[in-house]
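All protein chains but one are shown in place.
Order as written gives the chain letters A, B and C; numbering starts at 1 within each chain.
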Amino acid sequence: MIKMQNVKKTYPNGVQALNGIDLQIDPGEFVYLVGQSGAGKSTFTKLIFREETATSGEIYVSGKDLTKMKRRDVPYLRREIGVVYQDFKLLPKMTIYENVAFALEVVEETPRNMRKRVMEVLDQVGLKNKARFIPDELSGGEQQRVAIARAIANYPKLLIADEPTGNLDPDTSWEIMKILEEINASGTTIIMATHSKEIVNTIKRRVIAIEDGLIVRDQHRGDYGYEA
Amino acid sequence: MIKMQNVKKTYPNGVQALNGIDLQIDPGEFVYLVGQSGAGKSTFTKLIFREETATSGEIYVSGKDLTKMKRRDVPYLRREIGVVYQDFKLLPKMTIYENVAFALEVVEETPRNMRKRVMEVLDQVGLKNKARFIPDELSGGEQQRVAIARAIANYPKLLIADEPTGNLDPDTSWEIMKILEEINASGTTIIMATHSKEIVNTIKRRVIAIEDGLIVRDQHRGDYGYEA
Amino acid sequence: MKLRTLKRHFREGFKNSWRNSWMTIASIGAVTTTLILVATFLVLLLNINHIADSLENDVEIKVLVDLTATEEEREAIGEELESMSIIETVVFSSREQELENLKSSLGEDGDVFGIFDDQENPLDDAYIVKLTDPQQTVPVAEEIATIPKVSEVNYGEDFVQDLFNFNNYARNIGLVLIIALVFTAIFLISNTIKITIFARRKEIEIMKLVGATNWFIRWPFFVEGLLLGILGSVIPIAALVTGYYYLDQNIETVNQFDFITLLPFSPFVWQVSGLILLIGAVIGIWGSVMSVRKFLKV
Partner (left out) sequence: MKLRTLKRHFREGFKNSWRNSWMTIASIGAVTTTLILVATFLVLLLNINHIADSLENDVEIKVLVDLTATEEEREAIGEELESMSIIETVVFSSREQELENLKSSLGEDGDVFGIFDDQENPLDDAYIVKLTDPQQTVPVAEEIATIPKVSEVNYGEDFVQDLFNFNNYARNIGLVLIIALVFTAIFLISNTIKITIFARRKEIEIMKLVGATNWFIRWPFFVEGLLLGILGSVIPIAALVTGYYYLDQNIETVNQFDFITLLPFSPFVWQVSGLILLIGAVIGIWGSVMSVRKFLKV
């Protein structure tokens, strides 16, 4: 699914966020990305759906070479990837419904299927009754769940979730994790950056630990590993 | 410090976020605010520094009656309160340094004291070396720490922290908690909305649990209470 | 693109105008104001041009026939004049008529000519000639002067030359002004649209991140720009039509100069209205689509 070879990323301001990542993630895997604040987790995920481009190294995502990808092909890459952004990135003028629907409009889904699917995912994250609200009228956790709903709406082959439970209480977090596990079971590859020791240590999956832009640990059925 | 009597808040769109809060918080207390996503925690905090006004009921903050407060007195109330916003609310065009300094410029601090204090708090949250960056160039957790630095810069009498560790790894979270405890020890009242069971159960303080806009539990040296 | 997607883009364009109502109103305000400016000056300058034209059309050439000319020679001159394609009308005026004209044009002073009788009349027979293109007066007058037995050709040299020069200056200045004004309008409108879209760059970025193609994002902006241009043209056109109608109805009661006549209401007003609408729509679309461009590189 994803293959990286000696990937480095230096931001224009000189910060070296990634210092040489070698990695392979197979289709259907569930991967936790852990590491301290500023370690490079978000940067790593941004490279995959090409919000950022690597400074050097090679990246393949579902067989496509991202370093050689033309700009006009990028939207088609992104349609195969669902992303829950750390800062949500909801469209502020659109309602919750419209926000989620947008991901389906983009692929020219039929209106009938779209309505059905949007209400389905909003129901899954427990926000069916807030479909007509705009993001500013939601609490932090509710916005985060909208972001999750949008990411899974289009049955992506790959789901990237950047800190998807950061603003959620434990109960809701576990519900979200259940959804992610279901999606994963149906074949979707999942990469989840998280700080939740509890989740990582309870639902055991592959853990990739990043420190200062380098992979310091890559462990199947690993645990969070940092102790307070 | 804070006294609320039968406080209700209904948002313009009809959502009843708070349904009658009675509460007293004494100076120097450290209060956790827990509750499910959308329970009303952020709404509760917004009433205290008057980002929102109550629909009915009475609110007193350090002796001032907020329901009768004139609009032009609000800035002076806010200067006594440091707030870590759930969505950070950093000024995007200003550098980290300028963001933190702004809270001191507002009270017309001398340039010399300002420089000293800003670098001091940035050092406390571990971001001294990123003072010249703008918020967009920081990771999620780094932005959150800037928000914390800004909130404590002006030695507030009351610190309101809305989910201040949501984007932080456990190590960094504990460091932040240490800072908050120190501030609390020096006399600052702290109200912290959080979803972190681990923190609440480890550093035992007063816990106020909100559910559907009502206080369902108010317990000194309580624990998080929700089980997964 | 599927038809339902096109429909979606139009619906979205309208919705966006509504969602950003504050910005939409500000943009429409800018379009309206600039187009009113353009319309006003367009009307003004086209009418000044029209007045200049009608002043020039009053210019005539007086061809004096030599006293020694026979009747045949005199008529030959008339025929020669009629045969010139650039000449529109030729009117004969006998020396007696000429004397009458001179007397009456001098008013009371003219009485001093009372002493002349027909034999002493010092004036010549004349042909009064008008041209299809009055701007050609000078060369045509020179050509007429070469016809045999034409003693003199008068057309108020100084005045006519001044008139043409002045009118040509006025026309050129007017043309420069109106072109400059249209470019100013284009700049101001697209500048305003640019700012409103700049304020929405984050949204455009998010759309791109969710997998929208550039055209998918552009289309609603295209519709929005069109809407902006059309809505922004409504008031200018309404003001133009009613204003010009009012002017047209009342010009005679206030106008004390018979050389000032307005261009007829129809079709003039409709042509200018069409132009205004076209300018509004084209700049609206162009401004929107161009401004979106630079935020699509995500």
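Keep in mind that, in the parts below, contacts are C-beta pairs under 8 Å (C-beta built on N, C-alpha and C of every residue); 3 or more make two chains touch, one makes a residue touch a chain.
Please read these numbers as outputs of a predicted model, since none were measured by experiment.
Peer 1: Which shown chains does the hidden chain touch?
Peer 2: Over the full assembly, the chain not pictured touches B, C.
Peer 1: With respect to the chain omitted from the figure, which of C:S17, C:T137, C:T196 or C:S273 is a touching residue?
Peer 2: Per the contact definition at the top, the residue touching the missing chain is C:T196.
Peer 1: Which chain C residues touch the hidden chain?
Peer 2: 22-23, 26-27, 29-30, 33-34, 36-37, 40, 102, 109, 111-113, 116, 122-123, 161-162, 165-166, 177, 180-181, 184, 187-188, 191-192, 194-196, 198-199, 256-257
Peer 1: What residue numbers in chain B mark contact with the hidden partner chain?
Peer 2: Residues of chain B in contact with the hidden chain: 49, 51, 71-72, 75-76, 78-79, 83, 85, 89-94, 102-103, 105-108, 110-111, 150, 154.
Just so we're on the same page, only the chains that are shown with their structure count from here on.
Peer 1: Starting at chain B, how many touch steps does it take at minimum to reach chain C?
Peer 2: Graph distance in the chain contact network comes out at 2.
Peer 1: When you average C-alpha coordinates per chain, which one falls nearest the overall C-alpha average? Tell me, please.
Peer 2: Of all chains shown, the one whose C-alpha centroid lies nearest the global centroid is A.
Peer 1: Approximately how many whole Å separate the CA-defined centres of chain B and chain C?
Peer 2: Taking the mean C-alpha position of each chain, the two centres sit 67 Å apart.
Peer 1: Taking each chain's centre as the mean of its CA atoms, how far is chain A from chain B in angstrom?
Peer 2: One centre to the other, that is 28 Å.
Peer 1: Based only on mean CA positions, could you tell me how far chain A sits from chain C in angstrom?
Peer 2: Chain A and chain C have C-alpha centres separated by 62 Å.
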